[in-house]
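Of the protein chains in this complex, one is absent; all others appear in place.
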Amino acid sequence: MIVKIKNQKALWLILPVFVLVAFSSLIPLMTIVNYSIQDIFDVNNAYYVGTDWFREVLADPRLRDSLVRQFGFSASVLLIEIPLGIGVALMMPKSGRLASLCLVVLAVPLLIPWNVVGTIWQIYGRADIGLMGSALTSMGFDYNYASDPVDAWLTVLVMDVWHWTSLVALLCFSGLRAIPAAYYQAAQIDRASGWSVFRYIQLPKLKNVLVIAILLRFMDSFMIYAEPFVLTGGGPGNSTTFLSQTLTKMAIGQFDLGPAAAFSLIYFLIILAVSYVFFTTITQMDKER
Amino acid sequence: MKMKKGYTLGLSLYLVFLLLPVYWLVVMSFKTNEEILGQLTLWPQTFSFDNYVTIFTDPSWYMGYINSMTYVAINVVITLITALPAAYAFSRYNFLGDKHLFFWLLTNKMSPPAIALLPFFQLYSSVGLFDTHIAVALAHCLFSIPLAVWILEGFMSGVPREIDETAYIDGYSFPRFFITIFMPMIRSGIGVTAFFTFMFSWVELLMARTLTSVDAKPIGAIMTRTVGAAGVDWGLLAAAGVLTIIPGCLVVWFVRNHIARGFALGRL
Amino acid sequence: MGWMAWTQNTAIFFCCIALILVVMTLWELKSPSLERKGFLPMETTRGDRLFIGLLSSAYIHLAFLATTQLSLWIALAISVGWLLALLRWG
Partner (left out) sequence: MAEIKLASLAHSYQTSPSAPEDYAIRQMDHVWEQGGAYALLGPSGCGKSTLLNIISGLLIPSSGHVLFDGKEVNHLSPAERNVAQVFQFPVVYDTMTVYDNLAFPLRNLGKDKATIDKRVREIAAALELDSDLLRKANNLSADDKQKVSMGRGLVRDEVSAILLDEPLTVIDPSLKWKLRRQLKRLHQQFDITMVLVTHDQLEASTFADKIALMYQGQIVQNGTPQELFEQPAHTFVGYFIGSPGMNFIEVSLHDGCACFAGLSVPVEPATYDLAVNLGSSNMKLGIRPEFVRLHEQSQAGALDTLVTNIEDLGSYKIVTVEVAGQPIKARIEEDDWVPTGRVYLSFPLPWLKLYADEYLVKAV
């Protein structure tokens, strides 16, 4: 750890970043706060309504449902992707050409535009023209993500696993590679079983990267939008309508700016609280090291 | 050795799971629409480049790629130029509110763009930037700069501060030290940062779509055009999709040796 | 600025926040705060406690809106009390 020097002039180095980010972040945020207490269509048609929108939004079952769905989805994503990612990282060769190849293949899904990810699965999952869809149908499953809510939800989940497990795997891979060989040798001499090696050597050393992985995966799954939008459009019913989708529908689809703004703020507060907990955990861990 | 075989099998299965959907997309892009809708074939019966020809000859198609690449490039440049000094400040100095500024930056990476789409639209319209590449690039800075600062800070913390002090004693000015000594030392970190900035800007659609209408419209938004009166033009859609994957693959190939460290954000 | 649809209330709100930040900055410049451990589970500086206080105040207000019909002034009073307590003992 580098010992930092106290120097207030360093703020000047931050200034460009601050200005750029503040421009795109603070002004819209203030605007949302303004919107959230008015019944507004455009600036000339705005009526002060106080906290009505907040009361309405907090009581709205639609939003509560999508919040519950969102947490359910994010939890499922974490429960599947974290262990799977660790597993993939453990199975990867540690070095050599094969390792490079694995890395590149793993990285591919991460570099596909999110809406194209949706498109890929839209094509892949259709029973008439898609490989997965037709394979499942021919195996006797009644699979149709466009009409069956469970199928749709599962498809979105599998798609997210396909899309993002690589991130976890790559993080874990770099963590595993940083473990000195002596640890494995010592374990061998102590007659540790494969499970003990994982439990007492690999997992503890992966702690740091896993926190980053969980943080990133939670945040990104919490704001998932483009993939289910393309794949299912949030349907059938509302089975795959997550928070961002509800919000976008409200603000742009129905032009309910006031409630949408109130909802945005609540959404933002949730994100803020969760990020703060994660951030504090990470810095606390850095300090312990 | 038995373990290893299981590992290889498991890994291969997973890689197949990763590649099959991509394979399907590529195969479909070479098929004619008749074949796609006719019957399921694992390999194009008649190999057709028509879909690609359509994209490369129609400016309303290929301009989408050019638009996307333009704003991504602008974004990477802006991000690196501003994030480098900021990350240096965070990695080397203590100052008023440093931790809070850092956290505030990160919250921007974490808050969903959907929250502020409309104000975004209005903000950029009001400053006359709507439907320009620079608008999308600036909007993407909202999440690319925090990420870049985070990654670069990790890499910079790995460089001992004695290096800085030695340079100052040797009479280097700050800018000269930063450019001629410090930046070469963290060049893999800079490469990784550029990669991530590229990646997140390239894959983002929601903001890019909101802030553009015609002149700077990204390819992702143009792809919705394949839904015509006669239904979806699947072949064309697949070809357009394939073309969006290629730049990413090229970039990842160049940085493959740094990926592992980069994904840990320099924090190992 | 017109499109931002300012109202008097929000303007006052943001001015208050800005004022708090300015005051805290000046205070910090005059007497820098050290990390200390209060009733919160981790070591915090004055700025950390302010942030935690503001964030939890927002949640207090939301909880009021969601569960009661009472005036928000009560929530505000509770929040200010909580914020001060946090700054002093957190």
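Some notes on this structure:
Read from first to last, the chains carry the letters A, B and C; within each, the first residue is number 1.
The rule is short, and it goes like this: a contact is a pair of C-beta atoms (placed from the backbone, for glycine too) under 8 Å apart; a residue touches a chain by one contact, two chains touch by 3 or more.
From a predicted model like this one, the values you see are computed outputs, not experimental measurements.
With respect to the full assembly, the chain omitted from this view is in touch with A. Interface note: of A:Phe23, A:Phe71, A:Tyr200 or A:Phe279, the residue touching the hidden chain in the full complex is A:Tyr200. Here one chain is not drawn; of A:Asn7, A:Ser147, A:Gln188 or A:Gln284, the residue touching it is A:Gln188. Not every partner is drawn; the one left out touches subunit A at residues 180, 182-183, 185-186, 188-193, 196, 200-201, 204-205.
Quick note on the criterion: only the chains that are shown with their structure count from here on.
With centres taken as mean Cα positions, subunit C sits 29 Å from subunit A. Rounded to a whole number, the gap between the C-alpha centres of subunit A and subunit B is 16 angstrom.
Among the residues of subunit A, those touching two or more other chains are numbered 27, 31, 35, 272, 276.
In subunit B, the positions touching at least two other chains are 96, 99, 119, 122-123. Those residues of subunit B that touch subunit C in the complex are listed here as 96-97, 99-100, 119, 122-123, 126.
Put simply, subunit A touches subunit C in their complex at residues 27, 30-31, 33-35, 37-38, 40, 43, 46, 48, 51, 54-55, 58-59, 266, 269, 272-273, 276, 280, 284. On the subunit C side of its complex with subunit A, the touching residues are 2-7, 9-10, 13-14, 42, 51-52, 55, 58-59, 62, 65-66, 72.
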